[in-house]
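Heads up, one of the protein chains got dropped from this complex, but the rest are sitting where they should.
Note that the chains take the letters A and B in the order they are written out, and that residue 1 is the start of every chain.
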Amino acid sequence: MNEEHLAEAKSLLTAFPGKSSALIPILHLVEDEFGYIPQEEVEVVAGLMGVTAAYVEAVLSFYTLFHRQPTGKYLIQVCRGLSCHLNAADHLAHFLYEELGVQRGGTTDDGLFTVEEVECLALCKDAPVVQVNLAYRPRASEEQLKGLIEESRRGVAQHA
Amino acid sequence: MISLTIDGREVQVEPGTLILNAARQAGIEIPVFCYHPRLAPVGACRMCLVRVDKMPKLVPACTTPVAEGMVVRTDTDDVLQSHEGVMDFLLSTHPLDCPICDAGGECELQDNAMRYGANQSRFAEPKRHLKKATELGPMVELDQERCILCLRCIRFMREEVGDPALTLHERGNDTVVDVAEGRTFDSIFAGNTIQICPVGALTSRPYRFKARPWDLDMVDSICPHCPVGCHMSLSLRHGDVLRIQSRDSDDVNWAWLCDRGRYGHGFVHQGPRLTRPLVRRGGQLGPADWPEAIDALRKGLAGTVGALGGARISLEAQYLLRRWLREGVGTDHVDHRVQPLTAAIPPGQVGRIDDIDQADLILALEVDLLQEAPVLAIRLRHSVEAGKRLVGISRRKGMLDMPHEEIETPDVARALLELVRGGGALGETFLHAGKVLILWNGRGREIGEAIAEAHRRRPGDTYAMVVGGLGNSYGAEAAGLVPGPSGLDTRGMLEAAAQGELDGLLLVAQDRRDFPDQELLRAALSRVPFLAVAGFLPSDLTVEADVVLPLAAWVEADGHFVNMEGRAQRYFAGASRPGEVWEDWRLFAHLLDYDWDYGHVLEAVRRDLPDLFAADRRTGGPPPHGGYVEPPGVIVGASIFHKGVLPDPLVQAIVPPPRVVLAPDRAEALDLREGHILDLEPGKAEVGISPDLPAGSVMWRIGLEGAGKAVDRLAAVAGPCGR
Partner (left out) sequence: MPETRLLFRHIDVPGIAGIDVYEREGGYRSLRKAVTEMSPDDVVQEVMTSNLRGRGGAGFPTGRKWSFLPKDGRTRYLVCNGDESEPGTCKDQEIIYRHPHLLIEGVLTSAYAIGAEQAFIYLRGEFKDGYLTLRRAIAEARAKGYLGDDVLGSGRRLDIRLYLGAGAYICGEETAQLESLEGRRGMPRLKPPFPATAGLYGMPTVVNNVETLAAVVPIVEMGGTEYARLGTKESAGTKLFSVSGNVRRPGNYEVELGKVTMGELLHDLAGGPPEGRSFKAVIPGGSSVPFLPPDKFDTPLDYESMRAAGTMLGSGGVIVLDDQASIVDASLRLMEFYRHESCGKCTPCREGTMWLEQALRRIVAGEGRQGDLKTIEGLIAHIDGQTFCPLGDAAIAALGSALRLFRGEFEERIATPERQLEEVAQ
């Protein structure tokens, strides 16, 4: 973890009535920083928490927002909840796979995009729903996603 | 008592009893998978669902306590269908590779399938594929496909050991049991997970493919490797011990063993053994028959002689040995305390292992728990978690493997004295606590005296146990294998021998590496005119001996070991004896000219040492004189592995590599870094650095090859940064 995150992680250790509660917030810091939870960080977190690495792995592998493999700069999560399913979410997902040339759960070669299909995102009234880096894109459409992809690519290109 | 009805039968049980156990008391079997009597129930597998009147749903018998007037049915259609459902679910993902599974024949899935399963599985989907035959650690093999996720192994490691080395990974139908990436499962308690696994998911690597359970003979035994005296069961085939399992005991080890005990039978069959007596004739050591060897021993052990060891043999043999030394040889020079120990019996009232559950305050003095008496850690952890107060007083930190109050002091005896005289808040607690238990590693005369003072200050509910020493140190001390009033202790005998003042020496079931000062041993052996060695394995000691007397290992003979409570515990002969080895008691009975069988020996021991066989608590006196004193700046730690017999081919894989650990300042002064290799001729040891050690000190554990050299070399430079 970078120094800022490490300092935050340390402060989290005493932020709850029980130290054990700090684990998931600390794992969020790691996921935010790396886009996944590298094994070395599992050891770091285990050390901070005073638990075994196996314990950390047990917890993180239970939750879908923690990844064991690197994810792209943009994590695109297509909701496949029943309401979104009824609103053709499958087509959106397949559009993304074709547009980006990846498979389900895969990351583009340039490391920009990861596409996942996820369970209900609790915005059923605005189906179909997509989250990009956990920000909602309600009533998502192919055009909208296409725009988003192009924009992201441009943004990254400009930044570089 | 609570009255209830199960399947029409009236049952009376203690309040709080689970339906499952109430049914068992009534002779009604309810099937289970996740339930284990020594683990907290979880209700996960759903195999034990039963019908309870007025309850809308079936309830798990393993988590539901009885209530007055409850009406339980275990045989209704919906209950039977539920069993069938769980079996169908579990078998749907199970590989059904029973023919090549070690658990076949003692598998709870098989047993329950036969009794509660349907004739045919309805499962018509593809089976999952997971890790098979994976080496989890040196002793444990994992097959994830066979796992039924009963969580027993995980609960054991988490709740009993406090070391979640084994955890669940992923979730739902993808859930598997595994270690952390890149780690191995090398807990000293790992073997228990194999024994409690209801299927063949966790199997024993040493026992793999060795036998079918129906071909095994089971014999009750007691673990010889530390003073806990865990109850165990030998699995034998054609007279060979193929494996050891724990035997449940409320008083001692519950359902657990440490891996030292579980795998400590390798030396019996797997390596070279002493199988016949040897006698030196004209400088050459050669085979002899027993009468010749006995004769040579009698002749050789005359004049000013001594005997060392005897904490690894049966109480019966200890008793006879002591009598022979006194009545036959006429010497007071005897000491079982070859590995560092002052007393195996504490002064005052001796505690019982189950005091751990009840004591309000537990003081642990210099107790290196996992190296002295590992299984006690499980029981102690339960007490601590139940809110009992555990205070460790020791020279170094990190001695107890669980949360506790830690008092680090260079003078443990003094700290204890202050405390028992009511000093400080802890002293107040000590004086007013309901029940106090003192655990002591048995080293240091001053600590022994302070314990005596503790008894004087609190004459009532105060108990102590020595958790240090070997498997039968208590027996050895009770039988009198300690120097008499004018006798020499271990060091005294070795020094006398080294100065040519001893005519003969008998070593009983000792290894060179038991001696903390191997240089002194070498000097002693080079001068002593007559050396007799009784034991199990050939070694560089037997090579130097004038008479070698081969003994039966504990699995090959009947006898008793006396554990730290002073409880004589019987073990039974099971394995066939190799060559011409004798039971240990037979040798010393013979030397006493008794033509006794085991029954006679036992009768005599029971008559002369009745305390050890009584149900009452025992009482100890002041420590015998003498005993090992560490050189300044040196800590000689215990080793659970060297308490037993080594080398052992089976245990070799889990014996940690030799280490010499230094306090950071000491390491700096000697310019040693972590990982440096010390050449101790003939041994080598890796350097470790630990802030847990007191400033200026160095530590290694019993069993280190060339330990004497290390003393010389490192103690010599202790001055500048030491005391």
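The rule is simple: contacts are C-beta pairs under 8 Å (C-beta built on N, C-alpha and C of every residue); 3 or more make two chains touch, one makes a residue touch a chain.
Since we're looking at a predicted model, the values are computed, not measured.
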If I'm reading the header right, one chain is hidden. Which shown chains does it touch across the whole complex?
A, B
Given B:47, B:308, B:467 or B:685, the one touching the chain that is not displayed:
B:47
On chain B, the omitted chain is touched by residues 41-47, 49, 56-58, 63, 81-82, 84-86, 88-90, 92-93, 122-126, 148-149, 151, 168, 170-175
For chain A, which residues lie in contact with the unshown chain of the complex?
15-18, 20-25, 27-28, 49, 58-60, 62-66, 77, 80-83, 85-87, 118-127, 131, 134-136
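Operating definition for what follows: only the chains that are shown with their structure count from here on.
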Whole-Å gap between the CA centroids of chain A and chain B:
48
In their shared complex, at which residues does chain A touch chain B?
39, 42, 51-58, 61-62
Chain B to chain A touching residues, read off their complex
163-171, 178-183
